[in-house]
Each structure stands twice: as structure tokens, then as C-alpha cells.
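The complex is shown incomplete by one protein chain, all other protein chains being positioned as in the whole.
Order of writing sets the labels: A, B and C. Residues in every chain begin at 1.
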């Protein structure tokens, strides 16, 4: 099944998108910020792709693929005649080169770990090999990838930016500056980049998908305060404010019917949660963790952020496959929470610390949490720190008893339930420097997760999702997290922007799927 | 003592305080400072609500803060807390920063400036090079690093602010002291056998008072805002402890939607700084004997 | 500069003494303070005829400067203002003139030279610009013309190298040269009236001489009427035809100079004239008794100041401020140092009091200076005290005078606070001040009173030697006389020795026992008062003497050669040294240096 482009779409035009933060790099092996994530998606392609506006996989540079019965060998047939922006045809060699590159430690890719299931990855990671053993070029248009274990998420991994195909000669030419001179096969190519000011992507006339993109070019202006971006949008100078509607203006925009019409609302693969460090007393007691879960007034927090989210019941967001629909989560019940604390031997509560990243609205949310905890006798000191310091504290043993995740994690890399487990709830992440900030390590669950991910047969997809659902339900029993809310997405666009609403809340392309939107004038 | 000295009584000039109290603006300034200080001290009794209380009716259903009104005199903030109570409690922090930290910076700056300005030679050279070095640091960066290394708390923040803010004072005091050290009355004191400490504290320091007052009063706003910047960067006073500065910074993007959240604490800072300036100006005139008879 | 202007056409050609160019009528200047009006100048009247010079004399603070400022319309608002009377300039009342008309008048028709040549020129603008702008402010001339006329004006005041001066800044000029520039500026537009407020008080005798001569010549040439303000009766006698004597804001006596000098009617005028030190009548001085021991011995004292430059800021030049000076001061003796500005007098005073490091040997009351420990130094300082030239500068303006005088007692830990206060009160009475003034601040005293306070402070420790560095130069004659009397009385009473530094030869002659004449850091002549004043040997000494104005209107001064060069500078490159003079004893301890030092002499 493929996407049906909008029949009314008109080619041509330029749109202006703004961001506050600068774009760090367009190197697909490195870029991991949400600004460059979607830009890289438009400049590069991977073997796999998603149907625009959905979480459904579709083939990308691969025309088709085959999975062996044991789920460990993937054979991709490449499209022929796909040209890089430098004019050379893309071949299987490029695919292999790209995967080797992203897994080589010298590249310092933050996404290397996603490829851990490919045979030979460990040898790459410790530097003893220079090429992935499991990736073989069968012929110029066929590439075979062997895994060391069955991995049901592997097709999603191949749709990640990190798996984008890059031409070796361009990487060699620019070396570490490849990120500033990207060459890919995508719908757009980089036309101009004035550091700190703007970045212009230009339509790739030779794009292998026919008919798209519609836009002639996209200008990204960086360093723009969201409030100012909104003012410019209202004056018609900007088409999409990349950072969304600033909280300070949210009520004003939504209260104005004309402006509210320009807003597209959608879900997002996001969960905001509090980690409870199970290695630190008293969070080592499950009753305490459950009590905390019952103490948080999620509705109030959602109200405080102007209702831009829905209260969460579990780690997975509702739009994620594997979400347990009939699970109501812990009820908000401070009285019960207090009782449970008393049962755990803490009738007078206790003192603890809540780490939080220092950008609005996170300190505010932390203060709301703090107040809820105070109601059951738990006195939490807030430590609002720079992102890097919070991450540092989370990854250091017995340092941060509680962390509010906002601003740092967790928008899914790909729409699969496994993405919410490994590094942030599994044992693998519960190490020094890891991202499992609750230090929750349940071997049984790890085993269940591995089992689930070994079910590669598409026919058994439901069984797999059920397994994942079970995993997360078990997690909720042990309560290392307090899932607080799932953020919604509010994308604002200028009146001249066309294309289905789904494109503006595309779950994998934030803020907009650039390849398919168009302008109406 | 003898009758003669008693008889001098009326001729003896009135105390500085008495003369200060004759000035209307100075009294206004002192009154405001007193109100702020008392408000800070007695905040628990005056404040209608606890400063960290996030009240249910403090937010609209859409999550917007309440404008000033009957229940919340100065309105509420984004978490539904009473702004008036927060301003009262915030005065504690801001007074400590604006008065203690700023005062400490002034003292350090003055000491270093005076020492360097009076003792030429290597002591002066070393101190001034050190000052140059400190001046070459982007102050904010230094503050961020220092505050991040020591876990942030009100007193740490106050120290950090004092540590980065003395530099300009030192520079200016240095220049002034160098000039004073050349004045004839200093030479005259030396020939009387006056020791260095005596010359510095009895004769040079009093002449620096007017300048120190200008810097000190202008410095109040600057330090209070610096504390806010630090809070904003997460290396300042930790939430939910209010300070005038961090109330502004937390809410500055809302200055249109909820102007009271920015302009009321802003006015408080301004008022405090202005009051100190009024008192300072008056104090300067009162302490300056050459101004006597010209009031 | 030949030009004819409507208003004063022919003024120089046919001076009509009877027609006043300026008349002041019942002028009262008041200050508004604490809501009350207090008159500072009351009911002052006088007229000034074309080409005439009138002097206003009187003690400090008598309202001389205020009167001149009132004429210029420059009283500092809002406190000071003319509260009654009129100032008529060619029939127009200046006090009623709007500011724009008054501005047109200033500099053009009425010009003024101020008391302080050092601070009256803008330090950041060139001389040429400051001159030219005065011309351009009143006459529509091009920049080039204005410059040409400025240069012309500089030539007229006989400044050396006028072209170069045009591009120089005030600090690059000596005091005398600056005063010439001020005069050039004032006279560039040939004003009808020139007000000169103490034009020479701050200057050396030699320079004073030149400036006075210049003023007189220029007046003769241009026919400008001059109001000369001064407290120096010698200057009055030499320059003016008529004199107004002021006291406490009132004119106490007005008349022709000859008549006032010969037959003063008012008691105050008589006092004033009596107080004028005259050369050749020094009476009270005694020669030191031969058995007297020296309190201070200076042997080959040198003081040099380093001037740094270069990348490592190494010493490249040195100021040889004092270059091998030797003399003794005996107990109970007044030893005077005279010489032009910059010759090193103050530096010797500073070396003697330990304020600057020196080479050579200085012994004071048995202590050898240099390398003294802190405690020893403090002890030594009990024996030498210094009284500076400017009493205001020497007193910390933020302390009460009682505390200031008690300072030395506190520092040296003498007595309890009560005893100290008693002692200070006693000292106050001794120098002629009252107890109830103890709690006032320095600015609340007159200059003379302040100097007494300084003297009281110097006396507090009962020193053996007091260094008086120009201690009376800034005081007006009557006050000066009182202070000198005080010094003399103290000398008799306590046997204090003085090192007296002054450029006023008349004062020096009156009080000294022995005198040393300095030039460029070295002594050129030394001897008893009789030797120096009776038979000056060195040409430099002679020149100093000749420059002194004589308070006798009848006396006609013999023409002196005019010099306009600068005093040569005592700055030498590292390694170079000034030529050392050797002193010859020409009998009875009268020492004279070899003649022929420097180009000027």
C-alpha cells in the first residue's frame, strides 16, 4: 500500500520554517536533534520509509525485501537508477558503506547502538573490525543483512535516519564536515547554508519518487525566538514556526477562531514521565513507588500546560502499537498514597530530590509535582539544571532519586513498542552513563522483551504486541516510572500551506513532512 | 567633662542621622526599604497564602493565570500561586542578593581597588592584573560554571554574584584611589607618622563613599537581575523559592498574556533600587561636610 | 592689526578721561540659601574711564572676584545673583541685558583673565583653537583669518615660538606662558574693558614681573581700560592709577593710588599697607649663635625621579630634581630656600620629611634618614613637621579640624582622649583660634585660619624643625603678616627651627636668618640674610630680587631685560648628568656658585 498524493497539489513555491536552535549537522549518522531529524529525512533516504502521516512502514530505496523464516536474514532489492545529488547512481556498495560508517566508533554516531542486532556489530564497536560482517553486497542492486538474533524492529531500524545511504566519495571529500555538505538521494538537496542564519533546501529535480516534492525550496531560518516566529507568522512572513506555538501564546492563538484554524492537532509518540531511582531508598520499596504514582495529579499538570497533553497511564503513548487500551493506570488518590507510605514504614513521608531540565515549562511541571508530593508528606527539593547536567546525574549511580523527563526524552525514534524499553527501562540502560534513570533492571522482563522482538513473522504481529503490552503492564506493577502525560502536537501553518492535516502532524517527520506539503498560491 | 564642652552642645553639629531625617526624599526611600524589609521578615504573617501553594482556583480552566482581583490581589502565576505572597517571600531572596551580595561585591571591589591604587609596586600590579583577568571573563559564563560546580543554593548564588560583580567596582575605585593617594593631605598624614591602615580607612575610604553609593545603588538592579538570569539557567535559587528576578524570568514570555507577572516584580525591583538611591544620595550629601550649609 | 570699529573708534587716539566706559552703581550681590538672602557684596560703586587702570584690593573673600563675575554676567546661577544696583557699560545696564546680548558683549567688549592660569584653559583643546574660537565667536571671519589673528595676538604677548604654541595644548606650556595665552585671548578683540582677577598670584616673581610689564605695554598700545584685582599692594602700586579697597563686600576706601599709599584714611587700609612686607627692612632676624647645634644636616642630597618607557617599561630618563645639595639648619634658626618654580625646593622638603626617597645623607635631630624601620621613622617624624603651601589641600576635607589637629597625638598615642582634646584646644588658642571652632570642617575657615590649623597640627608634637613649604604664599597680605608673626613668636617660644620655602623675596628677607638660592636642583648662592640681600653675587639671585614689585607708587622701576624663554628642564637621559656647580666661599660663609650655569643666565 502506498500513499496517494493530494490531487490538488501544485508544484512550486518556497516556504519559510523557523527554529530557535541552530541546526547542528545534516550528517545522517550524527544528527539526532528534532530540528535536523526531519531535514535529514528530506535530504537522505534509507532502505525503508514510512507512509506519510502514518507510522506504517513502506519500502524506500529498497524496492522490496525478503525476510528469512528465522527472521535473521534480510535481503533488500534496491531500486535502480536512483541518483545521489552528485549525479552518481546509488548501489548496494553504498548501502554497505553507509552501515559500516554509522557503526564505526570513529564516526561517533549516537545511533550506532540501533544496529546492535546486525552480525558483526560487536566487532565494529570494539574496533576490531572495519566492516560489518553481516552485511554483504550480493550484486549492485541487492544487499543481504544477517542478524545475530531475530529482531522484529529491524525494518524500523532501517527506516531510521542513521541508516540513510550516503555516497562514500562525498564523505571522503568533506570528511568530518560532511554534515555541512550533505549529499544524499532525498527529495531535497542543500542549496545554501549560512551558519547561524539560514539553510536552504532545494528541490531535487531527479528525485526517484515521481511527482514529489512539490516545493521548489524550503528556507529554514534559525535563531528565532518562538514568540517572534509567531508574530512573523501572523504577519505572513513565516509559514511554519518549527518550535510550535509558544506556551505564552497558546491560549491567545486557540482563542482566536481565525488563528485556531491554522493549527493542526495530532498525537505524538511522546510520554513525559518521572523516574524513581529503584536503587535509592526509599524508592527501593515498590509500595513507595506506587504511592508516588498515586500522588501525582496529572489532570492538574495537563491543565497547567494549557491542556496540550493527555494524562498518561503507562509508558507507551496511545498512538503506539502495543498500547494497553483498557489499562486505567494508577488512580489519583493521595489518601491511599499516604496509607501506602505508612505501610512502607514512612508515615511521615521523606525527603528527596527532583531533577529537572531548566527550560520552560519543565521547572513549572516539577513544581506541580513537588506540590503533589508535599500533599502526601514527601518533601522534594527541585534541582533545575542544564540538560547536560541532568543527563549526567541520571546516569550516575545513586545520585538522582527522581527525574522529570521533560525536554530530554522521550520521543520515539521509531514507532515500535520496543523503542520505549531497551535503553530506558531495560537492564542494558541501567549502567553508569546509561539512560535508564530509574535504574530498574528486571531480568525476567528483559527476557520477555527479547522474546517479543524475536517474533519477526508479520503474521504474528498481534502476538508480539501483546507480549510488549504485558511487559509494560509488568513495568507498571513495579512502578519505576510515573507516566505523567502524552504530549499532543500543535503545528501552526500559514494560510497558504496546503496538504492533508496528517502531513502536519506526521509522527516521524516533525514538524512537517516536507516532501508532500505544498503552497496554494 | 568640663562645662565648656557641655556648653558646646548646641554648636556641635547634629548627627548625620538627624540631618538625614530632615530630607523628605530620603525618608520616603527609607520608608520603602523598611516596608520591603518588614514585608520580607514578616512574610509568613502578612502573606495571604503560602508562596508555593498552587491553588485550584488560581488558574482558569484553560490553565491561564488569574489577573489581579479580589482574592488574589496581584493575581496568580502560571502555577496558580498567589503573586502577592510570592512577591513578599521573594523580597527575602532579592534583598539578600541586592543588598548582601551586591554589598559584598562592593566591599571586595573597594578593598582590592583601594589596595591596588594605594600600593603601587608589585602588590598593586598583581591585584590589577588579577582584576583585568577577572574582567576578561564573560561574567555570566563564570557565574554559570561556579554555580554549576557548587550545588546551587541562595547563599552560593549570593557568593557567586559577589565574586563576579566586584570587578568593575575595583577598577573604578582603583582609579579614584590612585588620584587620592597623590593628594596633599595624604602626604600630610604621612608626615605625621600615620600608618597605612589609618590613611586608608580614615582618610581615603571616606572620599570614595559618593562613588560607592552610585555603584552600589545601580548595582542592586543589576545583581537582582543577574540572580534571575542564573535561576533561569538553572544555576540560581531553586524553585519554588521565589525571588523578584526569577518571577520575572519565569514569566517573561507571558508579558502580554499576563503582564502583572512581569511588571509587578519589575516595579518592585525598580522601587527598591530607587529607594536605595534616594537614601544613598541623601547620605552622600549628609556625610559630605563640604555640603554643609548648602542644603 | 589695524581696524576701526564703530563703538570704540578713536578711543585710543583721543582718550577722554572724564567719560566713563563702565560704571558700577550701588551693586549688591546676594546669595540665596536656606530661603534667606545674604548679601556678599553690598552697595559697591565705581567708574572706569577709557584707558584707565583701576585696582580692587582687599583681603581674601572680600568680594573682589564676585564683582568681576557680576560685570561679566557669569555669576553661577541660581544661588548667586545681582540683587540691586546697575552695571552700565556705555550707557547700557548689563544686569538687565538678555543672555544673547550679554554673550555678544563677553570677550568682545569686556574680557576677563582669571585667577588660575593653570585651570582656566581647556586641557583638551589646542591653544590655537581656543584663541581662534574667541575671535570667531564675535566676528564673521574665516577659520584661516581667525588663525592668522590668533597668531598675531600671540605675537603681541611676546610668547616664544608663537607658531608652535598654536598647535600645543595647555599642559605643554608653563604657567607664565599660559597666562600670556589668557591675555592674548582676552585682548585679541581689543575689548574696551579688561578685568584681570589676580593675574599673577599663582606665578613666580620673575614670571609675575613679565606678565605685569606685558599688561602695561598692551594697555598703552590699545587703550583698554583695566580692572586689576589683587591683594598684592606692590602690584597695585606699580600698575594702577586708582584703587578701591574692599572689606567684607564693601568698598572701605577709594582714591588715587599715590594718595592712598601716602595717606590712608581708613584703619583697614592702614593695616593692609602696614602688613605689606617690604624689602630692605627685615628687622627681627638674628644671626645664629655660633654654639648652636644643627637640627638638620644635608650632605650631597640627590633626588631623582624615574621616567619609564619602552617595551619593558624600563627607566629611560630621569628628573634630576635635587642634585647634590648640602646645608645645615641650626637650632632656632630660620633657613630659607628661594628659587623659581620647579627648581627643587619642595623636593628637598619632601626628602627631609621622608616623603620621597633620596640619595646622600640627611640627618634630622640625630636620626639618619633612609632605611629607617617603621617605628624609628615614626619617632623621627615627631621631630620634623611640614606645613604645606595650600592649607585646604593639606587638610582632609571630611574631618573636623579638632580631629585633624589631634591626629598626631592619636597616632603617636599621646594622652587620653580628654587630654588630647585639651591639648588641641590649647594649641588652637596658641595660634589664635577659638575652642568652639574645633568641631567645624576645613571649608568653613578662611585661608589664613586654615593655615593656622596646619601650624597648630605641626606644633602638636613639639617638633624641632618645621618645614614651611610656601606656607604663606597663598594668603593675602594681612593674613600673611599675621601668620608670619605667629611663626616668629613660636620660634622664640619653643626654639623651633624653620626651613622656609618661598618665592616671595620680600617675605624671605623679613623672616630669614640664612638663605639658599636654588636653580635647577642646585644651590647657586647661600649665606646670611645680610650677605644675600646686601650683596647678591650670583646673577640669578640678582634677577630674582629685581623682579619683586615694590609697594611704592612713587618709585620708577628701571627697565629690565625681558625674557620669554622657558625654564630649562631638569630631565636627562639615563646616564647623562647635569653639570655640577661648585660653591666658593667668598667670606663669612657666603657661598656663591661659579657663574655661567645654563643658557638663560
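The rule is simple: contacts are C-beta pairs under 8 Å (C-beta built on N, C-alpha and C of every residue); 3 or more make two chains touch, one makes a residue touch a chain.
The definition used in the following text is that contacts and distances are computed from a predicted model.
Peer 1: Name the absent chain as its UniProt record does, using one of the following: "NitT/TauT family transport system ATP-binding protein", "Glutathione ABC transporter permease", "Cytochrome c biogenesis heme-transporting ATPase CcmA" or "Monovalent cation/H+ antiporter subunit D".
Peer 2: The correct option from "NitT/TauT family transport system ATP-binding protein", "Glutathione ABC transporter permease", "Cytochrome c biogenesis heme-transporting ATPase CcmA" or "Monovalent cation/H+ antiporter subunit D" is "Glutathione ABC transporter permease", the UniProt name of the unshown chain.
Peer 1: With touch defined as in the header, list the contact partners of the absent chain among those displayed.
Peer 2: A, B, C
Peer 1: Please pick, from C:114, C:428, C:441 or C:500, the residue that touches the omitted chain in the full complex.
Peer 2: C:114
Peer 1: Considering the complete complex, identify which of A:100, A:221 or A:506 is in touch with the unshown chain.
Peer 2: Answer from the full complex: A:221 touches the omitted chain.
Peer 1: Which one touches the absent chain: A:30, A:62 or A:503?
Peer 2: Among A:30, A:62 or A:503, only A:30 touches the chain that is not shown.
Peer 1: Pick out which of B:52, B:115, B:221 or B:238 touches the chain that's been left out of the picture.
Peer 2: Only one listed residue reaches the unshown chain, and that is B:221.
Peer 1: Touching the missing chain, which residues of chain C?
Peer 2: Looking at chain C, the ones touching the missing chain are residues 72, 74, 103-108, 111-112, 114, 116, 119-125, 133-134, 137-138, 169, 171-172, 182, 185, 308-313.
Peer 1: Which parts of chain B face the unshown chain closely enough to count as touching?
Peer 2: 129, 132-133, 135-142, 144-146, 148-149, 167-168, 171, 175, 214, 218, 221-222, 224-226, 228-229, 233, 248-249, 252-253, 255-256, 262, 266, 269-270, 273-274, 277
Peer 1: Considering the whole complex rather than only what is displayed, give the residues of chain A touching the chain that is not shown.
Peer 2: Counting over the whole complex, chain A touches the hidden chain at residues 18, 20-22, 24-25, 27, 30, 32, 105-106, 108-114, 116, 125-127, 176-177, 179-180, 194-197, 221-225, 227-228, 231-232, 234-235, 237, 386-389, 391-393, 395, 409, 422-424, 428-429, 431-435.
Operating definition for what follows: only the chains that are shown with their structure count from here on.
Peer 1: For chain B and chain C, what's the span in angstrom between their mean Cα positions?
Peer 2: Measuring from centre to centre gives 47 Å for this pair.
Peer 1: Can you work out the whole-Å distance between the CA centroids of chain A and chain C?
Peer 2: Centres of chain A and chain C (C-alpha means) sit 86 Å apart.
Peer 1: For chain B, jot down the residues that touch at least 2 other chains.
Peer 2: Residues of chain B touching two or more partner chains: there are none.
Peer 1: Given the complex with chain A, which residues does chain B contribute to the contact?
Peer 2: The touching residues are 52-54, 56, 59, 61-64, 78-80, 148, 151-152, 232-235, 238-240, 250, 253-254, 256-257.
Peer 1: Across the complex, what residues on chain B touch chain C?
Peer 2: Going through chain B, the ones touching chain C are 1, 4-5, 8, 11-13, 183-185, 187-195, 198, 202-203, 206-207, 287-290, 292-295.
Peer 1: Write out the stretch or stretches of chain A touching chain B in their complex.
Peer 2: 227, 246-249, 251-252, 254-255, 300, 303-307, 357-358, 360-361, 363-364, 366-368, 370-371, 374, 381-386, 389
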